[in-house]
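Read through the structure below, which is laid out as structure tokens, and then see the notes.
The complex appears here minus one protein chain, its other protein chains still in place.
Let's turn to chain A:
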Amino acid sequence: MTNQPAAEVRELVKRYPKSPTNAVDGLSFTVERGEVFGLLGPNGAGKTTTVGVLTTRVLPTGGSARVTGLDVVADAVAVRSRLAVVPQRVNLDRSLSVRDNLIFHAAYHGVGRAERNCRADALLDRMGLQDKAKAVVDDLSGGQSQRVMIARGLMHRPEVLFLDEPSTGLDPQARLFVHDQVRELRDEGVTIVLTTHDMDEAQKLSDRVGIVDHGKLLTLDTPGGLIRSLPGCGTVEVTVAPGTESADELVARLIELPGVERVEQLAAAPPSGVPSDMPPIPNGPGRIAAPPAPAGVDRDIRLRLYVDTEPAALVGPVVALLGSHDAQVSDLSLGEPSLEDIFISLTGRDLR
């Protein structure tokens, strides 16, 4: 039993009644025991539907899905006892207190009375919810509900935990807390399938990431592997003070350079000397106010070049080209491609 994969989807198709298209359209992937598997995709890609099939709530139209080796349709009852779901939307029992939500969930799963009391207290503690034990569900914040749902899911010691967009709508603290929990659970040997459209989250947490769009799997690899799969693709970011030519003209010239795929003008230039992805330092009390910006600075423009070769190879040509048009480069940085670049390059920029 235990050498079966944690979850397995084969040629999965789901078409909702009255829908003209397939929400999931021939999806196949395998989740190994003990890994954190990220399912990444834009809105409407079919992530929740896939999780729904794996958690026995959505009936597949075609193909098969197995959890711990058991078919989700034929062995639905056994499958349910081995998994837990933290859904995208709160579905806590509003007639029960927080602690009773955990207790009754465990009772449904046949956990004995002594054990469920003890485990409920331990999990409330772990999720930082001790003082919310008696609270009613309606009084919880979004982040608290999320933590209660995670605690609830863990009450019956599932082998596979499904987290559908675990940190959407959470503040940074709550998000980090959830991330820490995911890592801890992984260390305890729980297999985790999480869906997200947050690149950082997928990159940080997942051992492997599958990118889906329109119900199809576009690619599947480790985050590192995915990034390496676009060799030489990266970015060059330059901050320039344009001379005689306007920003648009400079963009038009840069795009002519061999190796440059696309040029994007970024928002206003940050104060010089501060790395572009750091927030500006606030002028707190006792801090000496920054000197007034020199006249030229507010004319600075920031450009990001997407390149299909090694970014470093383009430094010379870019600087030379800008110099020959009287534009003064004040800052230049090279960017490795991120998961976001891969995501965008695979799924396009259209809004769903």
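Convention: contacts are C-beta pairs under 8 Å (C-beta built on N, C-alpha and C of every residue); 3 or more make two chains touch, one makes a residue touch a chain; residues count from 1.
Quick note on the criterion: contacts and distances are computed from a predicted model.
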Taking the list "1,2-phenylacetyl-CoA epoxidase subunit A", "Nitric oxide reductase subunit B", "Transport permease protein" or "ABC transmembrane type-1 domain-containing protein", the UniProt entry for the undisplayed chain gives the protein name "Transport permease protein"
Hey, which of A:E11, A:E32 or A:D93 is the one touching the hidden chain? A:D93
The listed residue (A:A76, A:A133 or A:I344) that touches the chain absent from the view is A:A76
Touching the hidden chain, out of A:V13, A:A107, A:L257 or A:I344, is A:A107
Even though one chain is not shown, chain A touches it at residues 1-2, 16, 52, 55-59, 76-78, 80-82, 85, 87, 89-96, 100-101, 104-105, 107-110, 152
